[in-house]
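Only a single protein chain was left out; the remaining protein chains are all shown in position.
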Amino acid sequence: MATESAAMFDTDELVLNMGPQHPSTHGVLRLVLRLDGERVKDVDVVMGYVHRGIEKLSENRDWTQIILLTDRMDYVAAATNNLGYCETVEKLMEVEVPRRARYIRTILAELQRIASHCLWLGTHAMDIGAMTVFLYAFRERELILDLFEEYCGARLTYNSMRIGGLPLDLPSGWDDKARAFCDIMDSKVAEYEELLTNNRIWLERTRGIGVISGADAIALGLCGPPLRGSAVNRDVRKDEPYAAYDEFDFDIPIGTRGDTYDRYLIRLEEFRQSIRIIRQALDGLPEGPVMGKVPRLLKPKAGETYHAIESPKGELGYFIVSDGRATNPYRFRVRPPSFCNLQGLRPLVIGHLVADVVALIGTIDVVLGEVDR
Amino acid sequence: MAETIVFYTLSVLILGLAILVVTAKNAVHSVVALVMTFLCVAALYVVLEAEFLAVIQILVYAGGIVVLYLFVVMLVNLGRSPEEHQDPRRLSVFGLGLAGAMLLEVAGIVVYSYNRSASTVTAPAAASPVQGNTQELGWLLYTDYLIPFELASVLLLVAMVGAIVLAKRDL
Partner (left out) sequence: MLDTVFWPLVKIVVLLNAVMISVTFMTLLERKVIAWAQSRLGPMRVGPYGVLQAFADPIKLMTKEDITPANADKMMFTLAPILSLVPAFVVFAVIPFGDDPLYYVADINVGLLFLISVTSIGVYGIILAGWASNSKYPLLAGLRASAQLISYEIAVTMTLVSVILTAGTLSMVEIVEAQRETGWWIGFIQPVAFVLVLIGGLAETNRAPFDMPEAEQELTGGFHTEYSGMRFGLFFLAEYANMIVISAVVVVLFWGGWLRPFPSVGALALLDYIPSWIWMFSKMFLVLYLFIWIRATLPRYRYDQLMRIGWKVLIPIAIANVVITAVVKVLL
């Protein structure tokens, strides 16, 4: 009887168009939510609002010019984009990169990881309503941007690497500043933890929210912290070391429950591991040139290659085909981690409330510039 | 004098708003007019020096119950305009009869109480041992009107259980 009369109280579903202009879709992501009350029954993820055709553009630029296009994909982690691209071309051309250059690249990539995670932490916490963390995280990100500015003159789109090495050596005194930054950052990570990790409200908002099993995460092609949060031990830095990662000691944090809180803890631990790597790299920084022997005119022989690195967001891969005749790639394809992780949004979001949707967009850490390219 | 002016102003307001409740096309407008009616009634209580009753009127009716009305009105589908007097099942004669009976009843009460108040001086029922608006009301509720008071609470409980049974999908 109860079920019959309940039909009387059946409700219509509400279609809510979240974005592309919305304060917490991290750019121009658009979600078409189908709501039952405030519970999400289904979601369409619509993207493409910042598609600039970077892949196609790259096929009409010469090899060096592409570096600055890669800056503009994941614009909060430009250095790792540069690194991935340069290493791919180096692999294609079989160029030897000097050890000092590889060390500096590692330092830059890890600084970039901290900067990117700062931005993630700030926006994620702000989505859940903790607005002070946002400004704290940006305060530290600012220090990193200052370091980058001193190194290459730019603060966001660095164009900081070259095929075969680096355009510049480190300015004198830079390593001391980087060391000082590591000390500051250590205490600041503790500060973030103080504000959030054991905060009741934070726990209630993140524990058990957006749980995904390891098998599902692999099936969806998730990568980076969202994958490791589900207890899958996969980090390109360990599994297929590049730059100078094989020479350093560091741990890969792994989650157990696969929820938003685990992904949060993983990224916080990655702050510490990144600091550890930077310290080791600064201490063991070898002397020598920063640029390998590379011809003036780059013209790789015909062939194709795929190379992946661990960007702050996950596995960033480049697939490049050269036809051996032109000074530009024949085919240029990026495996962007944000794009792949965004595939996980739908299964994560369904069944949760509207308030969780913003937390879940935050937890997969997408940058729309990279999703759309 | 001032009291009379206030009384008639309020009465006109109450009646006008009450008519608006029935005639407004939009259900939300009706509910808002209803709130206004309740507020004016509360003001009337203040004029009668029943402050406690006035405040409770606002708290319970305007602040509590009508909010729930508004809730329901907002949630149900309002895109459909109300069928304008076309329901074939409408029992016009029956409705008219009911309204007439109601009117007669009200008139009867008015006439009866008028006669009574004219003939007998309304002595305060058994002088209550307490002073003040609130205390007096509490005293009456828990002595003379204890049984109706308890019955009303049981009735409310039944209504609440009924609503839960109806709305809950599986018990």
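A few comments on the model shown:
For clarity, chains are labelled A and B in written order, and residue numbers in each chain start from 1.
The rule we apply is simple: a residue touches a chain if its C-beta (ideal position, glycine included) is under 8 Å from a C-beta of that chain, and two chains touch if they have at least 3 such contacts.
Computed from a prediction, not measured in an experiment: that's the story for all the values here.
Which of A:M131, A:L156, A:A180 or A:A302 touches the hidden chain is settled by the complete complex: it is A:M131.
Although one chain is not drawn, the whole complex shows that of A:V211, A:M291, A:A326 or A:L353 it is A:L353 that touches it. Among the residues A:I201, A:A219 or A:A302, only A:I201 touches the chain that is left out of the figure.
Within the complete assembly, residues 14, 16-17, 22-24, 38, 125-132, 135-136, 139, 195-196, 199, 201-202, 204-205, 353-358 of chain A touch the chain that is not shown. Across the interface with the omitted chain, chain B contributes residues 26, 28-29, 32, 35, 39, 51-52, 55-56, 58-59, 62-64, 67-68, 70-71, 74-75, 132-134.
One rule holds for everything that comes next: only the chains that are shown with their structure count from here on.
Chain A and chain B have Cα centroids lying 62 Å from one another.
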